[in-house]
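What follows is a single structure, written as C-alpha cells, with notes after it.
In this view, the complex is presented without one of its protein chains, the others remaining in place.
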Amino acid sequence: MPGKRKRSPTRWRKFSRRTPPGADPGTILPDASAPRPRISLIAYGPTGFIERDCATPEAAAAEMGKHAVVWVNIDGLGDADTISRIGELFGLHKLALEDVVNTHQRAKVETYGEQVFIVIREAAFTDHLEMDQIGMFLTRDAVITFQECAGDAFDPVRDRVRKRKGRICALRADYLAYALCDAVIDAYYPVLERYGELLEDLEDETIERPTRHTVERIHSIKREFLTLRRAIWPAREAVGSIIREDLPNIHADTKLYFRDCYDHLIQLIDMLETYRETGGDLMEVYLTSISNRMNEIMKVLTIISTIFMPLTFIAGIYGMNFSTTSPTNMPELHWKYGYLFALGLMAAVAAAMIAYFWRQGWFGGRRAR
Amino acid sequence: MPGKRKRSPTRWRKFSRRTPPGADPGTILPDASAPRPRISLIAYGPTGFIERDCATPEAAAAEMGKHAVVWVNIDGLGDADTISRIGELFGLHKLALEDVVNTHQRAKVETYGEQVFIVIREAAFTDHLEMDQIGMFLTRDAVITFQECAGDAFDPVRDRVRKRKGRICALRADYLAYALCDAVIDAYYPVLERYGELLEDLEDETIERPTRHTVERIHSIKREFLTLRRAIWPAREAVGSIIREDLPNIHADTKLYFRDCYDHLIQLIDMLETYRETGGDLMEVYLTSISNRMNEIMKVLTIISTIFMPLTFIAGIYGMNFSTTSPTNMPELHWKYGYLFALGLMAAVAAAMIAYFWRQGWFGGRRAR
Amino acid sequence: MPGKRKRSPTRWRKFSRRTPPGADPGTILPDASAPRPRISLIAYGPTGFIERDCATPEAAAAEMGKHAVVWVNIDGLGDADTISRIGELFGLHKLALEDVVNTHQRAKVETYGEQVFIVIREAAFTDHLEMDQIGMFLTRDAVITFQECAGDAFDPVRDRVRKRKGRICALRADYLAYALCDAVIDAYYPVLERYGELLEDLEDETIERPTRHTVERIHSIKREFLTLRRAIWPAREAVGSIIREDLPNIHADTKLYFRDCYDHLIQLIDMLETYRETGGDLMEVYLTSISNRMNEIMKVLTIISTIFMPLTFIAGIYGMNFSTTSPTNMPELHWKYGYLFALGLMAAVAAAMIAYFWRQGWFGGRRAR
Amino acid sequence: MPGKRKRSPTRWRKFSRRTPPGADPGTILPDASAPRPRISLIAYGPTGFIERDCATPEAAAAEMGKHAVVWVNIDGLGDADTISRIGELFGLHKLALEDVVNTHQRAKVETYGEQVFIVIREAAFTDHLEMDQIGMFLTRDAVITFQECAGDAFDPVRDRVRKRKGRICALRADYLAYALCDAVIDAYYPVLERYGELLEDLEDETIERPTRHTVERIHSIKREFLTLRRAIWPAREAVGSIIREDLPNIHADTKLYFRDCYDHLIQLIDMLETYRETGGDLMEVYLTSISNRMNEIMKVLTIISTIFMPLTFIAGIYGMNFSTTSPTNMPELHWKYGYLFALGLMAAVAAAMIAYFWRQGWFGGRRAR
Partner (left out) sequence: MPGKRKRSPTRWRKFSRRTPPGADPGTILPDASAPRPRISLIAYGPTGFIERDCATPEAAAAEMGKHAVVWVNIDGLGDADTISRIGELFGLHKLALEDVVNTHQRAKVETYGEQVFIVIREAAFTDHLEMDQIGMFLTRDAVITFQECAGDAFDPVRDRVRKRKGRICALRADYLAYALCDAVIDAYYPVLERYGELLEDLEDETIERPTRHTVERIHSIKREFLTLRRAIWPAREAVGSIIREDLPNIHADTKLYFRDCYDHLIQLIDMLETYRETGGDLMEVYLTSISNRMNEIMKVLTIISTIFMPLTFIAGIYGMNFSTTSPTNMPELHWKYGYLFALGLMAAVAAAMIAYFWRQGWFGGRRAR
C-alpha cells in the first residue's frame, strides 16, 4: 500500500496511429508536439568531405549529385510541410513518407522504383527502455534518414566519415546505409546486456527476498521483452530480405556486410529469447517462493497452537471447581507437589510436541521431510 | 454475490450457421430477424458523380455500364428474395452469395470467373466488441458490398468520392475496393487502442486491488482477443493473396496500395499478439496476487494466535485451584505483587513474540524476509 | 463421495486396432459384435431414378454400369465375408478395405489405380459425443460408402436425389461424393454449437459456483475437444489434397464445390480452436476460484480467532486466583462495577478488531484491499 | 513416507553412448554385457524355403545368392568380432555398423551405395516400457536384421513365411523389409492401448483419490510418453522418406505398402499426442484436487474454531472471580437457573454458527457457494 507504484514508461496506449481510418493513403500527419525537423548534411567521396546544417530542404537538395555519396539526416518529425517538401525534392513515395511519420512501424524493407525504403527501430536504455523509429531512403548516390528524436546511434558512423577511418569513404551509398543499420543494430547489445543484469537482480530478488512488488517487476520486464522482440524479429526479416533479394542500389559486395549484420541480429534474438524464457519462468519461481513462505507461516502457527493448546487444556482441568469433598474429585489439588506435578506434566507435553516437530524436520535447518 | 455478472456480448452460441447440414450448396437462407436490405448506389468517373438510394435491385442494375465505377452497397441481409435477385442481376455466384448471408465467414478472397469475392470482418467498440461481416464483389467496373448492419466504416470513403478528394475518382474499381478494405482495416486501430487502455486498467486492478470479479474480466478480455484474432489473421492471409496472386480486375499499381494495407494488418497483429501475451500473463499475476493476499491473512491469524495463546495459558495457570495449604503449590498467588508479576510476565511474553515477528519482517513495511 | 461419477463415453481404450500386429496386409477382421452389413442402392441419371435395398452384394453389383451414377451404401461392418465379397465385386483394394473395418482411421484421401478412397469421420451429439467412420470409394460412375453405424448424415442428400432437387441429378459421381462429404462435414456445425453452449455453462459454473466436480467436467470437455480435433484437422488436409491434386474421376468444376467444403472445415477448426483455448483457460480460472474460496474461509477463521482470543484472554485474567488480601492483587475484582468494566473492556477490544477488519476491507462487500 | 518409491525403469542415464568422443568413425564397441550374437537364417523363393541357425557368420554368408530372398537375423550385439565379421562378409558400411551397436539411435533410413540401412525402435510393455533398437540392411536379394535383444516382433512374419501365407513368398526382399517394419510398428498398438488404460486409471486416481504418489505417477507416465515420442516421430520421418525418395532396391509397388505403414505411424502419433496432452493436463488437475482438499481441511478447522471459541469465551466469563458482593458483579452466578441460562446461551451461539455455515453451503452436500 505505501509507496507509489512506479509507472512503466512503455505503456500500451503508445500504439496509437496518427492517420485516421479511411484517410487518403499517403496523408502526412505528424505529431504536432514532436520536435521540429532539423536537417543536417554530410557528403563525401574518395577525395572530399563536407558537413553542414541546412536551414531548408532546398539547401540540402542543392548538394545532390555533386558528391559520390550524400547523406541527409532529418532529426524530428514535427512539421508536415517540411516533411512533404523533402519528399517532393528527393522524390520519395507518399506511402513511404506516411510510414515515416507514423512512428510505430515494424522494421521492414520496401522498394519504390529505384529507391529502397528501410524502417528500423532504435533502442536505448537510460532508466527505462526507449524505442525510436528510423526511416531510411537509399537512392543511387544518397541516403536520407529520418529520426524520430535526435539519438546518438549514428555518431560513430559520422566519426568514421569525418576521420576517413576504415573503408567507408571509398565505398558507395549502400555501404553507408549498411554502416548506419549496423550502428543501430549494434546499439541493442548494451541495452540487452543491461536487461541481463536487471534480470539477474530480479532472479535473486524472486528467489531470496520476494515482496509484493516483485510480481509487478517481473510482469513489467516481460512486457519490455515483448517490446524488444517486436523490434528485433522484424529487423531480422528485413535484413534477411536485403541479403536474399535483388534490390536496386545494393551491390553484391555490400551484401557480405549485411550478412554480418544479420548474424548480429540472430545473436540478439538468441539473447532475447533466452531472457524471455527465463523471465517467463520467474513468475512460476515467484509463486513457489510465496507458497514456501506460506508454509513457513503455517508452521509457526501450527507449532504454537500445538504446544499451547494442550497446556491450556491442562491448566483448564485444574481450574475446574469440582467439590473436593469427594476423594475421587481432583485429588491432585491437594497433593503436596500437585502444582509442580501439573507444571511438570505441561513441560513434558511441550517437550514431546517440540520433539515431534523436530523429528518432522519443521525447524528448517535440519531437513524438510 | 451481490451485483449481477454482466454478460459479455460475444458469446459462443453466436457461431451458429444458418444453412442446415446437407442443404443444396448455394441455398440463400438469411436470418429473418436481420435488418431488411437497403440499397444505395454511388457512381463516378473522372468527370461525373451520382449518389442515390435504390428502392429495388433493378434500379441499381440499370446504372451498370454507364459510369467508370459503380458502387452498390447493400445494408442489411434480412430478405432472401432481394439478395437472390441482386445475385441474378449482377451475376454473382451462388456459393459466394451463400457466404454473404452466413455471416460467420473468415476473411477470404475467392475468384469466381471474372469476379473477385472478398470477405472481411469489421470491428467496432461501443461498450462492447461488435464484429460484422462485409462481403464485397469486384467486377471490371463495379464494386458490390454487402454489410450485415449499417456501419460507418465506409463513410470516409464516401466523403472522399463526394469531395473528389485524393486520387480515388481518377482510378478504377479495384482502387475503390482497396479504399474500402483499407477503411475497414484501419478501423481496427481505434478498437485495439481501446483494448490497450482496458488491458492497462486491468493490469492495475490485478496488481493493486484484485477482487473476485477480476478473474472474470481477465477471462472475458482474453476471449475477446481470440475473437479479434479470428478476424485479423485471416484478413492478413486474404490481403496477402491479393498481392501475391494474379487476380482478375486487380491491376499491378493497385497492389502497391494493398501492400500498404497488408502492412497495417501486420502491425495490428503485432499489437494484438502483444496484448494476448500480456493478457495471458495476467491470470498468473492474479494467482500470485491472491496468494500474497492469503499470506497477509495468515500472518494476521498467526500473529494474533502466537501472542494470545501463551498469555491465555499463563492466565490459565493462575486460575488453577491447587490447594495453597502446601507451600509448594502456587506460592505466587500469595505474593504481594503476584498479580503484577503475572501481568509483567504476560507483557514480556507478548513483547518477545512481537519482537520475533518484527525481526522476521512480518510487519510488511520493513522487509519481507 | 456421494453421487456416482458419470463415465465419459469417449474413453481411451476405444483406440484399439482390430488387426493383430504382423498380420498379412489387407486382412479383413471386423468387430464381430458390430451391426451386420445392410446394403442399399440408389441409382440415378439425368432422367431416371431407382432406390432399393439389396440382400446380397451381387444384387447391388448387377446395377453397375446401367445408370449415370450408382450409389451403394453399406451400413454396419459386422461380417467379414460380405465386406470381402463387396471388395471383390467392385474391385476395391485390400489395403483400403482393411482401413474400412479398422474404424479408427484418420480422415484421408488415397488413390488406388482409378479409384479414390476417402475416409471421413462423422460426429453426432446425443447426450455424449459419438464419432463414426465413413469409408467412401469413388469410381468413374459409382460411389460406394461404408458406414460404421447407420447414421442420418446422408439423409438430406438422399432427399435431394429423390426429389431431384438442385443440380445433383444432372451431375456425375464426383458431385455425389462431394455432396456426401459436405453433408458429413456440415453435421459438425450443430455438434460444435452444442459444445459452445456446454462450454458457456461450464464457464458460468467455474466462475460462479465451482464444485469439486467442475474440474472433472473441464477435463472431460477438453478431452472431447481433442477427439473432435483429431477428426477435423485431418479432414481439412484430406479435402485440401482433393482440391490441390489431380485425382482420377474428380473434375475441375466439382473442385469449386470441394473448395466451399474446405472453407467450412476452416471455419470449424476456427470454432474448435477458440473453444479449446477457452477450455484450456478454464482450469486456471478454476484454480483461482478455489484460491479465492480459500481466502474467504481463512478470513472467517482469522476474524473469529482475532476477536475471541483477546476476549478469552481477558476472561482468563479475571479468572486467576491471586489472593486479594494484597491490595495490588487484582483490585478490579472488588470494584463495584468491576464486572461491567471487564465486559466493557471486552466490547471495546472486539469493536477495535472489527473496525480493523472493516478498514482492511475484509467484509467483501466494500473493497478487497 | 512408508512404502518404497518404485523406480521407473526408463531412467535418463540410459542415454549413454558407447563409442568414446573423438574415436575413429566406424569403431565397433558393443556393450560387453549385452547378449552374445545368435545368427539365424531364413531363405525362400517362389518355390523353396529353408530355415536354420548358423553357428558362424560364414555359414550364413554361404547361402547368399542361392535363393530369391535371404533373411539373416542376428539377436544380441555383445561381441565386436562377430559383428565386424558379419559387416565384412555382407559388405556393410562401417558407419552403419557403428550405429547398430550404439543402440540409442533415432529411427532413420540411410543409403550406403546399393544398400539401404534402416533403424527402427521396437516397443514392448511387460510391467514397464522396454525399447529396443532394430538395425536392418536391405540389399538386392537379402535383408540382414540386428536386434538388441531377442524380441518376438518378427515372429508373425516368420510364421507367414513358414506357412507361405499371403503374398510374401512371391515377392522380393523389399517386401520382406516392409513386412518386418510393419510388424515392428504394429507392435506399438498394444503398447499404446496399455498406456491408454494406465492413463485412464491415473485420471480416476487424480480426480477421485489423489495421494502424494499420484504426482510421481503422472510425472513418470509423461516421461514414458516422451520416450515413445522419441521413437515414433523419427519412424514417421524415416518411412516417409522411403515413400518419397528413390531408394535402391525398393520398388514402386512396395511403396504402396510402406504408405500403409506410414498411415499407421500417423495414427500412432495421433494416439500418443492425445495421451500426452491429457497427461499434461493431469498435473493441473492434481493441483486443483489438492487445493480442493486443502479447502476441505480448512473448513473443518474453521467450523470447529468458530463454534468452540465463542463457547469457551462464555465459559471463561463465568469463570471470572469478581466479588459478587457488589450486586452489579456477575449477578447471573446467583440466579437460580444461571447454569442452564449459560448452557442455553452456548447452545444458541453454537446453533447460530452452524446455521451460518449451513447457509454458506460449507457442508459439501448442498451447494458450494
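Order of writing sets the chain letters: A, B, C and D. Residues in each chain are counted from 1.
Following the convention adopted for this analysis, a contact is a pair of C-beta atoms (placed from the backbone, for glycine too) under 8 Å apart; a residue touches a chain by one contact, two chains touch by 3 or more.
None of the values given here were measured: they were computed from a predicted structure.
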From A:81, A:114, A:155 or A:245, residue that would touch the chain that is not displayed: A:155
On chain A, residues whose C-beta touches the chain left out of the figure: 153, 155-157, 159-160, 165-168, 182-183, 186-187, 189-190, 192-193, 196-197, 199-200, 203, 207-208, 256-257, 259-260, 263, 266-267, 270-271, 274-275, 277-278, 281, 284-285, 287-289, 291-292, 294-295, 298-299, 301-302, 305-306, 309-310, 312-313, 316-317, 319-323, 325-326, 328-330, 364-365, 367-369
Footprint left on chain D by the chain that the document does not show: 1-2, 5, 11-13, 15-17, 19-25, 95, 98-99, 104-106, 108, 110, 208-212, 215-216, 219, 222-223, 226-227, 230, 283, 286-287, 290-291, 293-294, 297-298, 300-301, 304-305, 308-309, 311-312, 315-316, 318-321, 324, 330, 332-340, 342
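Throughout what follows, only the chains that are shown with their structure count from here on.
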Shared interface numbering between chain B and chain A [over half = same, under half = different]: different
Centre distance in Å when chain A and chain C are each reduced to the mean of their C-alpha atoms: 41
Set of chain C residues in contact with two or more other chains: 208, 287, 291, 294, 298, 301, 305, 309, 312, 316, 319-321, 330, 369
